[in-house]
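A single structure is presented below for examination.
Yeah, one chain of the complex is gone here, protein chain that is, but the others are all in their spots.
For chain A:
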Amino acid sequence: MPAAFSGKRPGLRLLLLLCLSLSGGSPADPTVTTQDASHSQANSLTKMQTGLNVSSPEPMTTTRTVNRQTQGSPSDHLTFGHNVSVPGPDLTTQEFKQETKEHVSNATFVEYEILLPGVSGTSTEKNITLDRATRIELSCRLDNKYSHLKSLQVTWKWGNETLRHINKTENSWGIQLRIWDNSQLGSYSCTLKGEEEMHAVFHLQVPKIEGKEKPIVSYEGDTAVMICKSYGYTPTAWTWYMTNGSEQVAINDSLLADKYVINRVSANVTHLKILKLTKEDDGIYWCEAGFELGKSKGKLKLKVLSLMVPLKPFLAIVAEVIVLVTVVFLYEIYSKKKEKCAADEKEFDQIEQLKSEESNGLENSSTRHRKI
């Protein structure tokens, strides 16, 4: 059977978006032209810094090198790193981190846009899944038909912090982020205030892992296999936890090799095999997938039953079957007896009739004799 044609992979979507942005597209597309790039990159530099501090002067010298870096070549990253000469110890560390991160990861650049409805008081949300360090641009756009709305004040916020944004076009505003750490994930929001107020939120998250909603049922002495899958994103590591009371205890399969076997079947799938189940193994298990940007957990439930549990309905049904079969056979014997009785009676009646006819005949002949 053919593989499902449903495009469930956000990665694919990302790639498409990337292609769109690189190819130019139509004016309506949220593409970043090189001119805008220079602006945005300058702003993004500010953004990097404002990740921790609110504002600082922008060194304009980095503009051009930044342009080239949208293509993502490692050498440019290095240049970039070098060119940033901003004072401050924390910034240097940040800069260093930036450098190493960009060294290590293939810089992916993605864009997300929310189209704001012109209705006041609305809040639109978008969930964005990131599994590795990414450069991301988030933008809020107002539909052209609402461009008559003047004097709009646009604010971008991350938590409580206000971020500097750029005016991409007349009706769209965006921020550019470089995400390399779990601490940078969260909710980024843009608010348009004017005569009407509109709100849009981007939720940046690590990929979710789905466990199983329904419990896995197994039996004492049997083996149980629990499977966790990651859809679309490859985790760097998998860890399994079992709940002991209220705390989660990591499962060490090398320590208890005859009880637990953890097998990474493929890049996105992990198996936990529990051998020789007992009642104590009953409970909730967690599979944790580690990504560059953080960790994500999936929940699975294991139910361990004793063999008596299915045995009771089994015996009940077998007993019912035996009863039914006996009833059917007894009914058959009974109806056969009835038939036989009826047949015997019939025969008896026939014989009686014959006898009576005979005797009648004799009487008749005797009466005849007498008469004669």
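As a working rule, contacts are C-beta pairs under 8 Å (C-beta built on N, C-alpha and C of every residue); 3 or more make two chains touch, one makes a residue touch a chain; residues count from 1.
We adopt the following convention: contacts and distances are computed from a predicted model.
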Undisplayed chain, where the name is taken from the UniProt record, one of "Very-long-chain (3R)-3-hydroxyacyl-CoA dehydratase", "Small ribosomal subunit protein mS26", "GST C-terminal domain-containing protein" or "Major facilitator superfamily (MFS) profile domain-containing protein": "Major facilitator superfamily (MFS) profile domain-containing protein"
Which of A:A237, A:A257 or A:V325 contacts the chain that the document leaves out: A:V325
Touch list for chain A against the chain that is not drawn: 1-2, 4-6, 214, 216-219, 222-223, 225, 227, 271, 305, 309-311, 313-315, 317-318, 321, 324-325, 328-329, 332
